[in-house]
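Here it is, the structure, as structure tokens.
With one protein chain removed, the remaining protein chains of the complex are shown where they sit.
This part shows chain A:
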């Protein structure tokens, strides 16, 4: 993609919220900051705003790059920009780092004003509902009464769905990509392995590792390695790595033999170098807890009756972490509530991570849907 399709140089902004926020857990945060980025221009009647919600490791940096770091390109830059499927010539796009995050919004690594030390273990568990609530306050701050669309993949899709339930009148379209109405036992199991890796790292210090000047990098690295396996498909891993040996011969020791081991170690190390372990714990809990049907005896159709938005759902054939079947559950629940809903099942071999790629059919469907949104 050439430069004319990039939003170019961007810079994050910060909003401070002094009014306390009551969280689903019962805890309260007295005040907090959210960092966010915007691309495009809010039109005069404020009808062209689109919120992009991030997944487990994402951030507010959705598109473009920073002046002092051109290599730091937004995580959904292939989707968002002038002339791209989410066209910033038409839409005013907002990316926000969620509460509890580690990219600038108030999170476990932030200073707790009550103690003068990082929150650490004292930072409350936050949920998808809490994120929606905090995002709604940001929308108020930006003068956005109603979003033209809310878009998210994976955990981001859960936020888009939750918005449509919590604030039906504030969402015209929800694009729920590679997502699910709740995690399966298998999904929770993977998250628990990731959490145990962090919680049992001797450098974790009960979550207060900041004051010990260490990070539980071993745990975070293992968590990311496990996660990474589940984001890829067996096919793609086979194609990309197969049984290729790193150095052509078996070593008969516990160093890297196979390319896949090298790849996972690299990904784990990279991630442990910048991501916050407490944020990882909180975010996996938010994933595990999300279940809008819980208050409706497990009846998803009843749970989604509140939504009034129009929906586009997209899944990917090789995604076994958020399988197409999970998207279909939402599709049928919406359809049987007489909601406008379309569903595309994209044939892509990259597993869960497909939603971040620029598969031609996927982006064509996204672009066509977004093109038809009147602003």
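Everything that follows uses one rule, which is that a contact is a pair of C-beta atoms (placed from the backbone, for glycine too) under 8 Å apart; a residue touches a chain by one contact, two chains touch by 3 or more; residues count from 1.
By our rule, contacts and distances are computed from a predicted model.
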{"item": "Omitted chain, identified by the protein name its UniProt record gives, among \"Ring-1,2-phenylacetyl-CoA epoxidase subunit PaaC\", \"Methionine biosynthesis protein MetW\", \"ABC transporter permease\" or \"Cell division topological specificity factor\"", "value": "\"Methionine biosynthesis protein MetW\""}
{"item": "Touch with the omitted chain, as defined above, among A:33, A:203, A:259 or A:345", "value": "A:345"}
{"item": "Absent chain, residues of chain A that touch it", "value": "312, 328, 331-332, 335-336, 338, 340-347, 361, 364-365, 368-369, 371-372"}
